[in-house]
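Note that one protein chain is taken out, while the other chains of the complex remain in position.
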Amino acid sequence: MRRGNFNRAEAVVVGVIASAVGIAAGLLIHWFPTAASTQAGPIDTLWDVLLVVSIPIFVIVACVVLFSVKWFRVQPGEENEDGPPIHGNTKLEVIWTAIPSALIASLVVYAYIVLVDIEKAPANPSQERHVRVTARQFAWSFEYDNPKAGGKPITSNFLYLPEDESVKFDIKALDVLHDFWVPAFRMKIDAVPGITTHYRVTPNRKGTYPVVCAELCGLGHAFMRSEAHVVSRADFDAWLAKLAAPPAPAGGGETAAVDAKKLFTDGNGTSIACGQCHTLADAGTSGQVGPVLDKVLADKDAAFIKESILNPSAEVAKGFQDGIMPKDYSKTLSPQELDALVNYLDKVTSK
Amino acid sequence: MRQASLFRAMEFLAIGVGFSYGLSCLTRWAYHIHPVLDSAAAAPIIMLAAPLFFLVGLGAFDYWFYWASGKPSRPEDHSLHGAHSWKDYFRINTDHKVIGIQYTVHSFVFLFIGGLMAMLMRAELAAPGRQFIDANTFNGLFSVHASLLIFLFIIPVFAGLANFVIPLMIGAPDMAFPRLNALSFWLLPIAGIMMLASFFMPGGSFASGWTAYAPLSDSAPIGQDFFTIGVQFAGASSIATALNFLVTIITMRAPGMSFFRMPLLVWANFSTSLLVVIATPFIAASQFFVLLDRALGFNFFDPTQGGDVLMYQHVFWFYSHPAVYIMMLPGFGIISEVLAVKARKPIFGYRMMAFSLLAIVVLGFTVWAHHMFVSGMQSWIRIPMMVTTAIIAVPTGIKIFSWLATLWRGVIHLDTPMLFALGFLTMFTLGGISGVMLAMIPLDIHVSDTYFIVAHIHYVLFGGSLFTIFAGVYYWFPKMTGRMFDERLGRIHFWLTFIFFNLTFAPMHLIGVQGMPRRVADYSEQFAGWNLLISISSWILGLATLVFVYNVVASWRGGPRAGANPWRALTIEWQVSSPPPIFNFDEIPTVVGGPYEYGVPGAVHAVFKKPEAPVPAAATGGDH
Partner (left out) sequence: MEAAAISAHAHDDDDHGPPEANRSSRVEPQLLGMLLFIISEIMVFGAFFTAYFFIRVVNGDDWFPVGGHELPVYVAGVNTAILVSSSFTLHWAEACIKRDNHWGLKAGMLATFLLGCTFLFVQINEYVHIGFSPQDFAQGTIFYGLTGLHGAHVFIGLTLLAMVVVRSFRGHFSSTEHRGVEVPGIYWHFVDVMWIVVYFTVYIL
C-alpha cells in the first residue's frame, strides 16, 4: 500500500537543515537596539538561547505538517478510504510530555538566574547613586542629590548618567500609570501613582539614548520621550555642578538675570524644559513633539509667544494637538522667567 | 400592547432613556445637586437601565414576567422556536440553531467593524508623523478595535458555533435553558452598539486600551463609561451562555454518551464554560470599581485616599488571562473535529486531549500576573507566575503533538477547513512560543508593552483563534446553511490570509524588540520601513476577508445544496439533514461508540432507532 511509502530520513534531514538555517538567521538578525548597560548582555543572550530552543520546535511542527501533506494527501481513488485506526501510543505521549517539561524547567531556571543577575545590587549599595524619576502627563523629570552637602536637589528633564556606575532609579508617577523605559538599557518598570518602584542599571557605553514611556498614559503617550545621556564621570560631575550652581546673581530684578536658554533646555526645576518637545537651533534642542520653533515663530511677535506658553490651547498649531503641551507654565514659571523666555524666543526666532 | 418585536423594543428603549434621565434629574433635584439637568451624570444610569427596557420590549422576559406574576404555568407552544423567514432572525428566538446563526453572523459584523478600525490604524501608522488621525482618536481606535474583537467577536463567535453544534453533537433537542439562551444573544448587540456609540461622545471614544487600566480610566472622558458598562452586558451574556452549556452538557447528553465518548468540541466548550463561569465575574467587578470611582467618587483606585492602583490589574487579569484561553479552547475543539474528519483517523490520544484541556483550565487561573511583570507589584510574585506560565506550554504541547500524530499516515483531504486547521497548527505554535518567551521575566522586562506583544497577540488571536474560526465556519457551513461553499474561493481566501497575515504580524516581533512601544500613534524614523510593509500587507489581509464575505454570501444564497454528511463524519450533527430539522431529531439517538472511530471497520458513533434515519458513515452525502 502506498501509505507505507514515506521516508522519515528525508523529513529529518530537511528539519535539521531548516533548523540550522533558521537559527543562523535568527542569530544574524540585528534584533536589539544598541546595548548600553551591563544588564543588556544577559538579556540579549537569553534571547539568543530562546531562539535556539524555539526554532527547532517550530520546525518540527511545520515539518510534520508539510510532510504529512506531501506523503499522506488523498490520492485519486482513495476518496473513500480511511487512515489506520491508531488511537494513541503511550510511549510517544510520555516523550512529548517529558521533553517539553525538561526544556521548560531548564529555561525557567536559566531565566531565574538571569533575573537575579540583572537585578543584583552593587557591592556597596549604600554608596549607590539614586536618581528619582518623576513621570507625569507627558513629561519626565529626574532629580539628583546635590553634590554639595545640604544643597537643594537638582532637577533636569534629561537623564544624565556616569558610565560604569550602578544607579538606582526611584520611580514615581504624579497622575496615571507611566512606564520608564530606556531601550538601550533593556530595563523598564511602571511608574505607579501611590507607590515608588525601582530598578537599577549600570550604563556602560557613552552615548545618547531615547527614554520612552511604555505604558499608555493618555493622548500624549506617544510623545512622552526624553533623552538619556551616558557620559564619563568627569563630564557628569561637571554637568551636576553646572546645574547646582546658583543662578547668576539676581541683580535688581533685571530680566537679564534669568538664563532663558537654560530655562529652555533644562527648565527651572519645576517647569518642564521646552527643549524636550521643541526644536530650537539656538538652544541646540531637537524635540519632535511640538512644532519646530525656529520655523513657526519666525513671523510671530512676543505677545503671541507669551500667549502660546501661558495658554497653549488658545491657538493650536496646525498638525499638532491640544492637550499635550503643559498648561501650568503660568504657575511653574515666575513672571521674570516668563518674560525672559519670551524675549529670548522672540530674539532668536525672528529673522 | 403591541406584539413583542424589534419595533416595540425600540419604543421601550426610548421610554427607558426618558425614564432613566428623569430618574437622574429627580434624584439630583431631591438632593439639591445643580444643575438638575445633567446628561453626563444621567449617562451611566441610562446605559445601565435603558437596555433592560429594550430587552423587555423585545420580549426577552415575557415568559418570566408571566411566571413571576403568579399565573399558572402554561404548556410550551414552541411559537418562539425555529426560523421560517429572515425576519425570525431579528426577534427573540429560542431555537439553538437560530441563535447560533444569530451569534455567528452578528459576531462577523463586528469582525469587519473592528478590522476596519485596524485598517485606519495601519493607515495612520504607515509613516511616522501624523497622517490624518490625532492621538486621541488613535488611542480610541485601538481600544475599540481590541474590545470589539475580543468581547464581540472571538468570544461570542465561539459561543455561536457551539450553540449551533453542541446540542446536535450530544443528541439534545435544544439547550437546557432556551429562553436564557435567547437573552444571552440579545445582550450582545447592546454591548456592541454601546462600544461603537462611544465614538460620538464629547471627548471621543474610550481610549485607555482594552485593558482600561486605572487610574487613566478613572479620569477619562465619558466615552470610558461605554466600555465599562458595555463590558457588563457582554460579560453577562458570556456567563449566561456558559452556564447554559454546562447544564446542557451535563444533563442532556444522549443515552450512551459518556464523558469520554463526547466529541472534543464538547469537551472544549465544557472547559471554556468553566473558565467563563469562574473568571468573568472578575472583569465585571473590575469595571464596577471603575464605574463607582467615576460616577460616585469612590476611592478604589485613588492613591491619595488610600486606594490601590495595582489592585485593578490583579482583578482585571484574573479574568483576562483565563479569557485568552476562553478565546482559544473552543478553537482547540474545532481543530480536533476538523483534523480527525479530514485526516480520516481517530484523534490521537483522545483522553490526554481531554485532560490537557482541563489542565489548561486549572493552570490558567494561576498565571494572571505574567501581564504584570513590569507593573511594579511585589517582585517575588513574578517567580511563581513565570513557572506556572511556562508550564502551560506542556499541556498545550500535548495537544499540538497529538494533532500532528493524528495527521501522520492519515488520508488527508486538503480542502479549505483543513487548510485553515493546518495554518492554525503552525501559526499558533509560533504565537505560543513567543508567549513562552514572554514568560521569561528578563526578556519580558525589555519587550513588555512593545510591538513584540502586539505580534504575540495577533499570532495567538488571529493565527490561533481566528484561523480555527474560519476552519469551523467552513466546516459547518454546509450544516448551518444547507449549501456548499465555493472551494476555490475558500482556498484563495486561505492563501491570501496566510501569506499576508505573516507579512503583517511577523515583522512586529522585530520592531518590538528593537524598541517600538505599542499604543503609539507616532514613532521614530528608524521603524518607518517595516511599518510601511506592515501597513500594506495589512490592507491586503483586510481585502482577503472580502473574498470570504463574498464566498459566504454567494454560497448561502445560491451555492449547491449540501448533503446531510458531505464530510463523511461520524459525529451526530452530521447524521441529520442539512440544515437540521427544526427540533433536531425525531428521536434522540443512542450513542454506541467513540466519536472519532475513522478507519475502524464498521464503526458507528450513534444510532437512531428509526430505520429511515441516515446510516452513520454510510456513502457520502446521501441527499434527502
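By letter and in written order, the chains are A and B; residue numbering begins at 1 in each of them.
By our rule, a residue touches a chain if its C-beta (ideal position, glycine included) is under 8 Å from a C-beta of that chain, and two chains touch if they have at least 3 such contacts.
Owing to the predicted nature of the structure, the values given are computational and were not obtained by experimental measurement.
Within the entire complex, contacts from the absent chain reach the displayed chains B. Check B:Ile92, B:Ile239, B:Leu422 or B:Met437 against the missing chain and you find that the one touching it is B:Ile239. Remark: the omitted chain is touched by one listed residue; of B:Leu80, B:Val231, B:Ala284 or B:Ala544 this is B:Ala284. Considering B:Met480, B:Val513 or B:Val547, the position touching the chain not shown turns out to be B:Met480 (whole complex).
When the full complex is taken into account, the listed residue touching the unshown chain is B:Ile588, out of B:Leu196, B:Leu541, B:Ile588 or B:Ala603.
Listed for chain B, the residues touching the missing chain in the whole complex are 67-70, 72-73, 76, 78, 82-86, 88-89, 97, 101, 171-174, 176-177, 239, 243-244, 246-247, 250-255, 257, 277-282, 284-286, 289, 292, 296-300, 302, 305-308, 310-311, 314-315, 318, 480-483, 556-557, 577-579, 581-588.
By definition in this document, only the chains that are shown with their structure count from here on.
Per-chain CA centroids place chain A at a distance of 33 Å from chain B. Interface residues of chain B facing chain A in the complex, by the touch rule stated above, are 130, 134-136, 138-139, 207-209, 213, 215-216, 219, 303-304, 307-310, 343-346, 348-352, 374-376, 379, 382-383, 386-387, 390-391, 393-394, 397-398, 400-402, 404-405, 407-414, 422, 425-426, 429-430, 433, 436-437, 440-443, 445-446, 448-450, 510, 513-515, 517, 519-524, 568, 597-600, 603, 620.
Across the complex, chain A meets chain B through its residues 3, 29, 31-33, 42-43, 46-47, 50, 54, 57-58, 61-62, 64-65, 68-69, 72-74, 78, 80-89, 92-93, 96-97, 100-101, 104, 107-108, 111-112, 114-115, 118-119, 171, 175-177, 179, 181, 183, 186-195, 197, 210, 212-223, 319-321, 323-324.
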